[in-house]
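Notes to accompany the following structure.
Of the protein chains in this complex, one is absent; all others appear in place.
Per-chain numbering from 1; labels A and B assigned in written order.
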Amino acid sequence: MLGILKGLATTLSTMVRKPVTVQYPTVRREIPQRDRGFPVLLWDHETGEPFCTGCHACERACPVECITVTMKDNPLYAQGKSERRKIVDEFWLDYGRCMRCNICVEVCNFKAIAMNNTWMGHELSRFDRADLVLDLGELLAQSKEKKMQAWVPK
Amino acid sequence: MDHLDEFLENPWVNGILGLLAVLVLIILVVLALIYIERKFLARIQMRLGPMRTGPYGLLQSLADAIKLLAKEDLRPARADRWVFELAPYAVFVPGFLAFVAIPFTRNWAVSFLELGLFYVVAVTGLSFVGLLMAGWASDNKYALLGGMRAAAQLISYEIPLVLALVAVSMVAGTLNLREMVEAQGRVPLVVWQPLAFFIFMAAALSELERQPFDIPTAESEVVGGPYIEYSGIRWSMFFLTSYANLFLYSLLGAAVFLGGWDWFLGRDAGPWLQALWMAGKTTFLILVFMWARGTFPRLRIDQLMSLCWKVLLPLAFLQIFLSGLVLVHGWPDWALLLTSGAGLLAAAYIVWAAVRPRPLAVREAVASGSVA
Partner (left out) sequence: MAVEHDLETMEIPVNMGPQHPSTHGVFRMVLKVDGERVVELVPHIGYLHRGAEKLCENMDYRQGIGIHDRTEYLAPFHAELALVIAVEKLMGLEVPERAEQIRIIMAELNRITSHMMFVGAFSADAGVFGTAFTYAFREREYIQDIFEEVTGDRTMYGYFRPGGLAWDVPDDFVERVRAVLEHTRQGIDDIDNLLTKNEVFMARTRGIGAMSAEEAIDWGLSGPMLRACGVRHDLRKAQPYCIYDRFDFDVPVGQYGDVYDRYLVRLEEMRQSVRIVEQALEGLRDGPIMPKKMRRRLRTPPGEIYQGVEAPRGEYGVYIVSDGTDKPYRMKIRSACFANLMGLRDMVVGHFVADAVVILGSIDMVLGEVDR
C-alpha cells in the first residue's frame, strides 16, 4: 500500500514543478554553437568569392558519397584580385543522403564548408525529395547574407 | 404567469425539462472533462498539454468533437448491422438513466426516488450489454475477446461496488440519496466507513476502465478492446459515455461518502451555494481518479479478477458484517470507525503480502564459478 501512496505523492510533487515544454514554433530554443545541421558553404566577404576551391577532398572523404564537385580556373585570380588559382565551378550536396558526420568539415583544407548551426539548418522540409539536392547558390546563400557564425573545429 | 407555473408543475413537463437539463449538463461537463483530463495529466508529466487550439488550448474539446463528427462512419462489411449500430447507444443510455436519481442539491434533481441508490446501481449494471454488443457485432475475433474481457471485468466489479454502497446505506439507514446526504450533517460517511470508501473507489476505477484497470482500452496489449472497429460519431459515443460515467461515479461518491451539499454547509444554504459545494467535491473525486490514472501501471486480467473476487469481495462482506454488528448492538459511532479502519489495514496487508518477493521455486541458483 505504501508503494502506491509513494507513487501518488511523487506525481503530486511533480504537478507543482515548472513544465519543461518549449512551445515550438512560437518559441525556439537557443541552439549551441557547435550544433551540426546540414553542411553549407562559406563565402569569403573580403574577396567576394567562396572559400571553396573545388579540391574534391570532401567528396572523397564523404562516407555516403553525397557531394559532387567540379573546379574551374578562377577568373578573379587572372584579374589579380584573389590568391586562389582554382575556384569551385559546380557543387551539389544531397541533403537526403548526408548523415551529418562532419568529416567533410574536418578534411577541408580551406575551411570552406561548415555545418549549419542555425535553425535554418534544421528546418528543411521539402515536398519533393529531388528538392533536397542543393546547388552552389543555395549552399552559399546563408553565408553570403551573413546569417550565420560558423564553427569549424581546430 | 399562473398558466406558466401550472404548466411547469405538470410532472410530465417537469420531468422532461429536467432530463433535458441533465443531458445538457452531461454534455457540457464531458467537454470540460476532456480538456481538464488532458491538462491535468500533462501537469503530472511536467508538460503543458493542449495550448494551440484557442488560448491555453481551451477549444481543444470542441476541436476533438468537430474532428470526430467529420470522420467517415465505417462499418465492417460482415458486421451484424443493427447490433453494431445500436451498441454505442446501449452503452450510453444506462449511464444517462442513472443521472435521473442523483440529487445535485437539496431541491435540484430530476426525481428524488425513494429507492434512489438501488435504482442507480441497477441501471449502471446494464452498461456491459453494450460492450458485448460492440464486441460481438464487430466481426473481429480480437474485438470479441476484448469485449468479453471487458464485460467480465464490469460484471465482476459491480459486486464490491454494490456491497460497499450497501454498507454505507446501512449506516445511513435509507436508500433515498437526498436523505443519505442529509444524514451526514455532522460527519461524512467516509469517516465512519473508510474501508467502504476504498472499495468504492477501487471498484469505480474498474467500472470506468481506467488505470490500473484499463485492460479493455489498453493500447500496448495484443488484443485491442471492443471499440476497435468503431470510428467517428459512434466511437465518440463510447468516449462520451466513459466521461459521463466518470462524472456519475464522482457525483455518487461525493453524495454518499463525502457529505454532498450538506456537510458542512448545513441545510439552509442557498441552492447555488449548495450546487457549488457539490461541484467542488465532485471535482475533487474526479481529480483523484485522474491522478490515479497518471500514476499506476495496468494490472493483468487475471490479477484484476483475483483482486476483485479474492480481495475486494471478502473485504466488502467484512465491512457489512462489522457495520451490522455495530448497528445491531447499538455501539457508539466511533466503533464503526474502529472496525472499518481495521478492515482497511487488513486490505493494506493483503496487497503487500501479494507482491512481496518470495523465492522462485525452480530457477534460483547463482552461477558456480562466477566470472570476475
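By definition in this document, contacts are C-beta pairs under 8 Å (C-beta built on N, C-alpha and C of every residue); 3 or more make two chains touch, one makes a residue touch a chain.
For clarity, every value in this text was computed on a predicted model and none was experimentally measured.
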Hidden-chain contact residue, picked from the options B:Ile44, B:Ala65, B:Ala87 or B:Leu117: B:Ile44
Touch list for subunit B against the chain that is not drawn: 41, 44-47, 141, 211-212, 214, 218-223, 293-303, 351-352, 354-355, 357, 359-360, 362-367, 370-372
On subunit A, residues whose C-beta touches the chain left out of the figure: 1-4, 6-7, 9-11, 14, 20, 31-32, 34-36, 61, 63, 99-103, 106, 115, 117, 153-154
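Quick note on the criterion: only the chains that are shown with their structure count from here on.
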Rounded Å distance, subunit A centre to subunit B centre (Cα mean): 54
Footprint of subunit B on subunit A - complex, ascending: 1-2, 4, 7-8, 10-12, 14-15, 17-21, 23
Complex interface listing, subunit B residues touching subunit A: 42-48, 51, 291-292, 294-296, 347-348, 351-352
